[in-house]
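The full complex has more chains than appear here; those shown keep their coordinates.
Labels run A and B following the written order; every chain starts at residue 1.
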Amino acid sequence: MTADDPYWRTEVSRLEQDTVLVRGYDLEELIGGQPFTASCFLLLRGRLPTPGEARVLDAVLNAVLDYALLKPGTVAARYAVSANPSMVAGLATAVLSVGTLTLAPEDTARFITEAYDRVGDDGDLDGAARQIVADARAHKRRIPGFGHPRFRHVDPRAQRLRQIAIDAGVWGRRAELYELVHRHFTEAVGRPEIPINDVGMMAVVLTELDFTPEETTGLAILSTMPGVIAHISEELRAGRPIRTVPDHDVDYGDVARRDLRADRLEAGWPDDR
Amino acid sequence: MTADDPYWRTEVSRLEQDTVLVRGYDLEELIGGQPFTASCFLLLRGRLPTPGEARVLDAVLNAVLDYALLKPGTVAARYAVSANPSMVAGLATAVLSVGTLTLAPEDTARFITEAYDRVGDDGDLDGAARQIVADARAHKRRIPGFGHPRFRHVDPRAQRLRQIAIDAGVWGRRAELYELVHRHFTEAVGRPEIPINDVGMMAVVLTELDFTPEETTGLAILSTMPGVIAHISEELRAGRPIRTVPDHDVDYGDVARRDLRADRLEAGWPDDR
């Protein structure tokens, strides 16, 4: 490691005397100089968004917001702060409940990206979609982004996002491919009521905006933050200290009381009393 | 616990059939229906902001954004994802580096709230500020929100926030009180170069917007998210696997090699080999 090969490289921001340059722009000018959503875009993509791109990203950031006590991360965060009354601990807890099973668009985004890489800019989308569905079914691979416990045929939040993206001109061949995959899949399994869900549609739209799969998860988490902050604040003001699960909700099984000394002897330990 | 006294109470959002109602508004309408920043305000305060309030909150959310590799949470997150390549793990890590020493406006917000409670709506701000400084110095208590390692006299980010808040009419007696405390403090210690820093000013402005101290920390964390996502994404694309601290930066001391068997015997353990 020499002056020419330092251990770290980064281009996100840097300090020049007393100025913080964020992707080249003076932070002082960004404050009040453009909407927070545009700054999000700038930080991740390295350039300013067009108004249309900003409008679509802003819609994505409004796409989760909150989901009552039906989102595991919200509940986990309220348990956490009931014992450790800290906004920091609560927010980190909520973030950690995002993953494969909820709120992580990255699996869908990766699926779309890889599927599209096989088709290319000139390939036949419909034929490719049909093939992708056939392959997935043959190998029993799940296609991510479909289905929702509450919504049938259409997830209204997803449709709203879709319309905004189309209106803004952010809807291209990758989005079309994914919709074709969805159509062929629901036909093949005879389940037309399975919708593209909101997280799947976030993946579609953010992929069209050229975010990486990992970044789509980061932005989905951002979208949940206002709700999580609100829940933590509510818990800290009006919740219960040291929350438990009410006994009426638990089956503790029927493990009988056991004798430690006898069982230790039987397991081969010396009798040390 | 009966039907009239359930274990949980929350008013942040609820589901009504297939509709998510966020503080009473249909989530489907919020998507594309108002800026993300306005939704933040709605979630936390339970009502829509005025355009002025939204503009001030948006400026606060732009007030951190990023701070190169000079912010501990950013660096911690990059170390984390160099070993565990996960956006979720990285974001949670960054959140956990927010606390007493950086980026948590809640100490300042609590200071302002408690100080103002003693003055009241009709009290003498200047006299109160003078008294607060005298008390703090007598008891050697730190006043939070002052000073910055790089900025002297003025933190330009803080001044920008202040101006935006004044222009939007979000500047009242609590803000004035804190500025008076700052003035009397710098005079008393003869250190006019100590500025109100950006986190201190975030606390002032968010307190004037009636957010609770804990919520100010939540919003400060939100403000750091775009930068953190960008750094994690950069690390995942172009970083180093399993980062360490370069040896040239470490003094490992001079602990001599020790003899386990001999030292165990000396400490009173049986010789079990």
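The rule is short, and it goes like this: a residue touches a chain if its C-beta (ideal position, glycine included) is under 8 Å from a C-beta of that chain, and two chains touch if they have at least 3 such contacts.
These numbers were taken from a predicted model, which means no experiment stands behind them.
Q: Since all chains share one sequence and 2 are shown, how many copies form the whole assembly?
A: In total, this homomeric complex is made of 4 copies.
In this text, only the chains that are shown with their structure count from here on.
Q: As a multiple of 5 degrees, what angle does the CA superposition of subunit A onto its copy subunit B give?
A: The C-alpha superposition of subunit A onto subunit B needs 180 degrees.
Q: Averaging over Cα atoms per chain, report the distance between subunit A and subunit B in Å.
A: So the centre of subunit A lies 23 Å away from the centre of subunit B.
Q: Report the residues of subunit A in contact with subunit B in the complex, numbered from low to high.
A: Touch list, subunit A to subunit B: 1, 7-15, 18-20, 22, 27-28, 30-37, 39-40, 42-44, 55, 58-59, 61-63, 65-70, 87-89, 91-93, 95-96, 98-99, 104, 106, 150-151, 156-157, 160-161, 164, 212, 214-215, 217-219, 221-223, 225-234, 236-238, 240, 246, 248.
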